[in-house]
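All protein chains but one are shown at their positions in the complex.
Showing chain A:
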Amino acid sequence: MDGGEQKDTQANAPSVIDRYYTRWYRADLKGKPCEDHCILQHSNRICVVTLAETHPILQSGRTIKSINYQISNVCSRLNNKVSGKSKRGGQFLTDFAPLCRITCTDETEYTVYSCIRGRLLEVNESILETPTLLLEKPSTEGYIAVILPKFEESKSITENLLSREEFESVLAKRKVAESQPS
């Protein structure tokens, strides 16, 4: 237990995420190593797409050059608008719908995907103005987008995702692989 004791005195209550959200993961997205995504699902079925802490962008020393929600010539996630209680007009996303492309100062580019089916409610415009939010608080203020799954799919959409435990075992295997250079 590394520093568990010390952490306890600081955080003796579970965080907002722990209390109301379930963490789901998708590892090595589209076969790209370590491009892990984390989906926070609220008990009311709403999902927040974030980068997992293990994502290459979040590794030390990286700097974000730009974040682009314009995912093709004809489609920008920034144009997404929903109206009314029923969220009419939101773009409908499938598992592998790209949400945005992030370019680092070393010119590496990453695509963030929705990971789940549902209606796009909003994207995080704050990270456009302040990209460091994404680096400093990837699981809260640096979120990528908010998606509302269909009511009838609110349970099934996470079937293809990894639970926290499953994700941790993926990470453990990854560590072992790293320590055994080919």
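To be clear about the criterion, contacts are C-beta pairs under 8 Å (C-beta built on N, C-alpha and C of every residue); 3 or more make two chains touch, one makes a residue touch a chain; residues count from 1.
One rule holds for everything that comes next: contacts and distances are computed from a predicted model.
Among the names given as "3-methyl-2-oxobutanoate dehydrogenase (2-methylpropanoyl-transferring)", "tRNA pseudouridine synthase Pus10", "Ubiquinone biosynthesis monooxygenase COQ6, mitochondrial" or "E2 ubiquitin-conjugating enzyme", UniProt records the absent chain under the name "tRNA pseudouridine synthase Pus10". When the full complex is taken into account, the listed residue touching the unshown chain is A:V82, out of A:C34, A:V82, A:C104 or A:L171.
Of the options A:C38, A:L93 or A:V146, the residue whose C-beta touches the omitted chain is A:V146. For chain A, the residues in touch with the chain missing from this view are 9-13, 15-16, 20, 42, 44-46, 48, 82-85, 87, 121-122, 124, 126, 133, 137, 140-141, 143, 146, 148.
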